[in-house]
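Removed from the display is one protein chain of the complex; every other protein chain stays in position.
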Amino acid sequence: MHLLGAHLVQVETGRVRIDLPARPEVSQQHGYVHAGATSAIADSAGGYAALTLMPDGDEVLTVEYKLNLLAPAAGDHLSAVGTVVRSGGTLTVCQLEVSAVDGDRRRVIAVGQQTLIRLRSDRR
Amino acid sequence: MHLLGAHLVQVETGRVRIDLPARPEVSQQHGYVHAGATSAIADSAGGYAALTLMPDGDEVLTVEYKLNLLAPAAGDHLSAVGTVVRSGGTLTVCQLEVSAVDGDRRRVIAVGQQTLIRLRSDRR
Amino acid sequence: MHLLGAHLVQVETGRVRIDLPARPEVSQQHGYVHAGATSAIADSAGGYAALTLMPDGDEVLTVEYKLNLLAPAAGDHLSAVGTVVRSGGTLTVCQLEVSAVDGDRRRVIAVGQQTLIRLRSDRR
Partner (left out) sequence: MHLLGAHLVQVETGRVRIDLPARPEVSQQHGYVHAGATSAIADSAGGYAALTLMPDGDEVLTVEYKLNLLAPAAGDHLSAVGTVVRSGGTLTVCQLEVSAVDGDRRRVIAVGQQTLIRLRSDRR
């Protein structure tokens, strides 16, 4: 997150939004934000969303995720939202959505689905 | 690729390998390479592998990919291999494998599957 | 669809629902509907949803899909909803949701994401 310049902008129970300014360092040759950066903020948004439903001290690891890239990541900044669809004792499943924002225009550029595993602080 | 410091180390027909040194800039708080960087080199390895089976001038876009993260990305460098399993007129499907290399030890840390779409140079 | 006993119950633009009665023939040893049947109706719901946005005569093929199984498929019947999230000239992306319905209770048991390719009738 540090390298990329992303920041948490909204934290609700089971739902987190992360924004990433479209700086040259995270963009590829055509001026679009690189797919790796899109993936990174989507993955992080889901991970933080999962944590909102766990006791302090617990951590999560991404088991797997799948992302459909729908449109070029063009705009002022990207905005990734992770939403928990199932929170179990061990596994959490999130839906991921990344939008490209250009002034007033917002366009969904990626949708995904993610599985995370909980690392309980009382068993570490 | 530029930002991350990754480089193409092997290009065969239908198979490409990309290496990424584990520099601090691409690592997260525990010292492991960030999942976004792992994704980025896996995605790029598959994309370049797809291109090896197309005429010069064609390009590819990633339609979607899925990645299972199997183990922490710890080591001197990461090594991502993309292998084409089906190359059609429009769509290409690749398998992705990322290993963490630490001196002589090599450990598979992620496996994935990716779908790409071809942009023919003669139709652009 | 014939073998399984599933039927289309709702067709809107970009959204289709398919119901499957939980008969013994589609259930496994624990009395739950088999994952293969869950997958089949989810896949079909997405495919029909994609078709609602295309001219008559066009067909679609499933390129790939990913399904998270969230809970056992227990109930009177399963209900699968496919919703188009992106409809392009060549590719369509759908979100899939399957619920188990038991009398008045409805529980989401699977969520998924699917990519389809269009076969235009005028190019066949």
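To keep things simple, chains are lettered A, B and C as they appear, and every chain counts its residues starting from 1.
Simple rule for what comes next: contacts are C-beta pairs under 8 Å (C-beta built on N, C-alpha and C of every residue); 3 or more make two chains touch, one makes a residue touch a chain.
Quick caveat, the model's predicted, so the values are computed rather than measured.
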Neighbouring shown chains of the undisplayed chain, as defined at the top: A, B, C
Residue among A:74, A:101 or A:117 that touches the chain left out of view: A:117
Per the touch definition above, residue among C:34, C:86 or C:107 touching the missing chain: C:34
Missing-chain contacts mapped onto chain C: 3-4, 25-26, 34-37, 39-41, 43, 61-69
Positions on chain A contacted by the hidden chain, ascending: 63-64, 66, 90-91, 93, 113, 115, 117
On chain B, residues whose C-beta touches the chain left out of the figure: 66, 68, 70-71, 85-86, 93, 95, 108, 111-113, 115
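Please note the rule applied: only the chains that are shown with their structure count from here on.
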Approximate Å spacing (C-alpha centroids) for the pair chain B, chain C: 31
Geometric centre distance via CA averages, chain C-chain A, whole Å: 26
Separation of mean Cα positions, chain B and chain A [Å, integer]: 20
Multi-chain contact sites of chain C, meaning residues that touch two or more partners: 66, 93, 113, 115
